[in-house]
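Accompanying notes for the structure given below.
What you see is part of a larger complex, with each chain still in position.
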C-alpha cells in the first residue's frame, strides 16, 4: 500500500518485543533482571540477547522480511529491532559471559589480575566460578557494584551481546538485499551500549530525540554532536514527538514553533532526515497519550498537524540542498562508554560525580559561544582538532597516553580535569601518583583528592584576584613544571594550585583540579580557546544558536533563537539569502523565540 | 459468656488470617506478591482468594460457626473475614484469571481488541499465553503498568475473586442462619475492591474509620457519604479507635471530645451504630499500642474509658430515635472504581492526577457549605439529583452517555472536568475528539491537553476580570455551542476557554478544563448551584458542620463544630430541642470545639 502511494519506507524488523507465544513455549527467552527475577511475558525490550531461541527466531524474521521486501525500491532503509537496551543476568548469559571472558583474558590468572580478585579473597580457579554481577552477587542497589572491574566487563559483554544480535539480523538482511542502508535507533547518551563500537557495524546512525521539558538546549545539542561523530557523517533523526511525550512524570505540550526549532536543531548539528513517532495516537495501551501527527480527534485541523505539515513543506522545498554537508569543528570532547561505566561504578570519593553531567558542564561553554564541538571517541584522530577536552578522563586506555602526548607535542591544547588518569582498562589504578599517564604532560602531581559534601564549598582565586566558588572534588596538587592559574582560597590547602597550565612540546595542557562555578570555568576555557586560536562559527551572534554545515563550495549557517526574547539577526549575515524563505536578510531583521533561518554563504 | 451477660454480638468468621498449620501443609494458600515472591506464613490478609484449599477451609469454618451460633439470638450480625484487600499473582490466580477472561470476552480476538494487544506486538493466540500483570510481566514499580487494560481487568478479577470468597462464606452461614444480617468491614475509599459491586451481595454495609491526624474533616465525611450510598441505607461503623492508632508514622492521641465528635459525624452522615477496635489493648504483637477502651492499666479510671462511657450512655439514651432515618441530598458525585483504577494506571499526561484527591477537591466545596452530597455509582438513578458532579470521568462506560444526556435534557446540571470522556470500558480511547461521549452535551472540543510540571502555573480570567491560578492540566478547547465562563490568561493558549457552560435540553453542562485554586473553583460551583437551585441543609450555620437525617414526620439536624473557636448555634434552630440533652436551644448558645447537638425539627 505504501509502495503504491510512493512512500519512502524505513522498514523495521519487529524483533524488539518477544511475542506471547514464544515466552510461553520458551520461557528462557525472557530476561533475568538485576534483582535476579526471571521475567514472564510482558512489556518489550525483553529478550535475553544470549538466548539461542530468541536468536533463531529473530534471525528468521529478519530474513523473511528481507526475502520479501529486499528488492522493493521503496524500502530506503532497514531499521533493526528498536532502541536496544537493558541487561540480562540469566543462565544463558552467565555461560556466554564466561566464554567472552575466556576469549578476552585467555587465562584465569590474567582475569584475577585484571579484576584484582585477590582483594576480599575473590580469587577464582575456574571460569565456572564466575557469576553475573547482579544483586545476588556483586551488584548493589542503584546499579552500583562491589567490584567495578567485573561489572565493567559485564556491561561490555552485554553491549557486545546485543551488538551480535544486531549483526545477526543485519547479515540476514544482506543475504537478500545487498545495498539498502541498515541502521538501528540510538537513544542520546544511553548508558547501556558502547555506541562507538556499534556504529562501526552500521551503515548509518539514527537516534530518537525526546528532550525533557526542562533539559537545556545545549544538552540536546551535545547529543546531536555525539551521534553525528559516531560515524563522522550526517545522521537520521529516527524519532521525535510532534508534541508531548506521555511516559515522563510531567508531559507538557511542545509550544508553537518548538518542535520545528528542535527539528532544525537536529539538521543544524548534522541530521539529514527528520521523522516522527507516532503518526496516529494509538487507541489503547502504553503510549496512547504520546504525541502524534494525527491526534485522537483524527482530523487535520489541529495545531500539531499544521506544524508538522509546515515543516514537511519546508523540508520538501529544501530538497537535497543540505544533504551530506559537513559540520567541521576545532574542538573535540572525549566521550567514552568505558569511562562512563567505570567512573560511575567506582566506590568513592563522591556520589555526586556523574559522567554525562560532567560532559555537559564543559560542552555548555562551547555551545553558548557557538563554537562547534564534536563528541569524539578515545581513539579519534586528535590531529583534526585544535583543542581536545577530556573531562573526568578517569580511565586512560592502552595507547591513549601516547596519542594525547603526540597531540599536545604537535601544538594541540588539551584540557583535562580532576578524576582523570586514575585507572587502566580494567579499573586498576596507575600506581605512582595521580594523574598517572597524564602527569608528565600536565606537569602536576595530585597528592590527595578532597570530596566535599554538598553543604561545603571552597573557592578558587585567580592570579588577578577574582574568585569563583568551587566544590564537589578538590585536587590537592603540586606543580611539576606547570604554572598555577588559580589557587584555593580556603581550608588547609588554601594557596595550593587549583587550576594549572603546562607547556608540553609545541602545545599546552590545562588541568582543572576542582569543579568551579560557571564564571570560573568559563574564564579558564576562554583562556584555552585564545591559546588555541579557536573561534566561534559566527562572532556576532550573541544569544542565538548558530552552527555551520559546509558543502564543497558554500556554507549553510543555521541560526536559531531558543531565548525568550527576540534577537537581531547577526550583522555579518545581512545581505545573504535565507534558503527557508528565499528572502535576503536585512539589517534589523529579528528572530523571535523558536525562529530559524538557514543562511547560504558562498 | 456474652450471651449470659446479654450482649449483642457481631460474630466474625476468623478467616482473614491463614493459620500456621495450613501454610505449612499447603504452601499454595499463601499469596504471590507484586514482585513475584511466593510468601510463607506470617501477617494476615494473606490467603490467595483462588486457592481451593483456602476456600475449602474458610467455607468449613464459617459453616461450623453458623451451625453452632446461627440460632443464638444474641448474634445480631455476622462479620465475614476482615478488611478484605491485597492482591495475589500466583499460579492458581493465573489460571482463574484466564477463566474469568474467557467468560468475559468469549474469544481471543475480542480480548486482543479490548486490550489493544496489537500494540508492541502483544497479540495472543491462546488463553494460556496470558500471565498476571505483576513486576515480572506488565507491572511497573509503584503499582503502575505498561498495559492499562490488562491491569485494569486484573483488578476487576481480583475484586471479584475476593467477592466470591465473601459470597461463599455468606452462603455457608445462610444454610444455618436464614435471617441475621451479614456484612464485612470496608475501608474508606479503598482502592482494591469495587465496593459498589460488593454491596449488592451484602445485607448491610460497615466500615472501619481511622482518619489520619491531619486529614480534613471533609475527607472523612466524604467516606461516610460514599459508604452510606453503597446500599443507599444507614450503615454500621464497625471500627474506630477510642484514641490513637499505632500503625501510622505518628500516632497522636485523639483530643478530649474528638472521638465523640467523630462518632457523631458518622451518625450525621448515616451510621446507625458506633463500635470500637479494640476493647482491651493487647498484651503483645502488632497492635499493642493501638488505642483501646481499656488501656494496659486495666482500669476504668482513664480519660479514654470515661469518654467511651459517656458516648455509650448518650447513645443508650438516644435509643432508636434516629435509626433508619435518611440523608437526602440534591447533589451526587460520581465515584467509580473502574475509573479509579484506569485513571491511575494511565501512562501520562501527569503523575499528579490522583483519583480520590480529585473527588475530594470537589466534595470539599459542598461540605464547607453544608450542602448534602451522595457519592454515587456510575449507574445511579441520576433523576434523584439536581446536580451531578463527575470529576475526571476518564472512563465513560457503556450506557453512561445516554443516562447523563437524559439527566441533563430533563433539566439536570452536570459538572465535569478535564480528563473526562477519554476511554471506554477497556481503556481504549473514544476516537473523534475529547471529551468523546460528553462532547455534544458539553458543547466543547478539547484539542490538546497540556500537563504542567509543578513549577509551572497558568491563570484563568473570569469574564468580570477576576483571576485564579490554575495548573496540573490545562485543556486547550474550542467552543462548540458552549459559553466561555473563564479563559486562560497566559501562555500560547491565552484567550482560549478554560471553563464553559452549555445549555443542553432543559439542563446545563459545566466543563472545567483546568485545576483551579479554590477561589476559582468555588466560584464556578456556586454558579452551578444557583442554576440548579441547590441550597444548604441549613443556611445560617457558617463554620459549623450540619447534616440532616429525615424520619417520616420529623428531621434531625446534626450540628457539629470542628473549628478551633466556639461558634454560635444557628438562629434558625433556636427554640428547638437538642435531643442529646433534652434542652431547648437558646439564642446565644454556643458550640465549643468538638461540641455536637442533635436538634429535632418537626
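Chains here go by letter, A and B, matching the order in which they are written, and residues are numbered from 1 within each.
Criterion: a contact is a pair of C-beta atoms (placed from the backbone, for glycine too) under 8 Å apart; a residue touches a chain by one contact, two chains touch by 3 or more.
Everything quoted here is computed from the prediction, not taken from an experiment.
The total count of identical chains across the complete complex in this file is 3, with 2 shown in place.
Everything that follows uses one rule, which is that only the chains that are shown with their structure count from here on.
Between chain A and chain B, the centres computed from C-alpha atoms are 48 Å apart. Across the complex, chain B is touched by residues 14, 17, 19-21, 23-24, 35, 37-44, 213-214, 243-253, 255-256, 281-290, 295-299, 302-304 of chain A. Contacts from chain B toward chain A in the complex involve residues 35-36, 115-117, 119-126, 128-131, 133, 135-139, 146-149, 346-352, 423, 426-434, 445, 447-454, 456, 476, 491-492.
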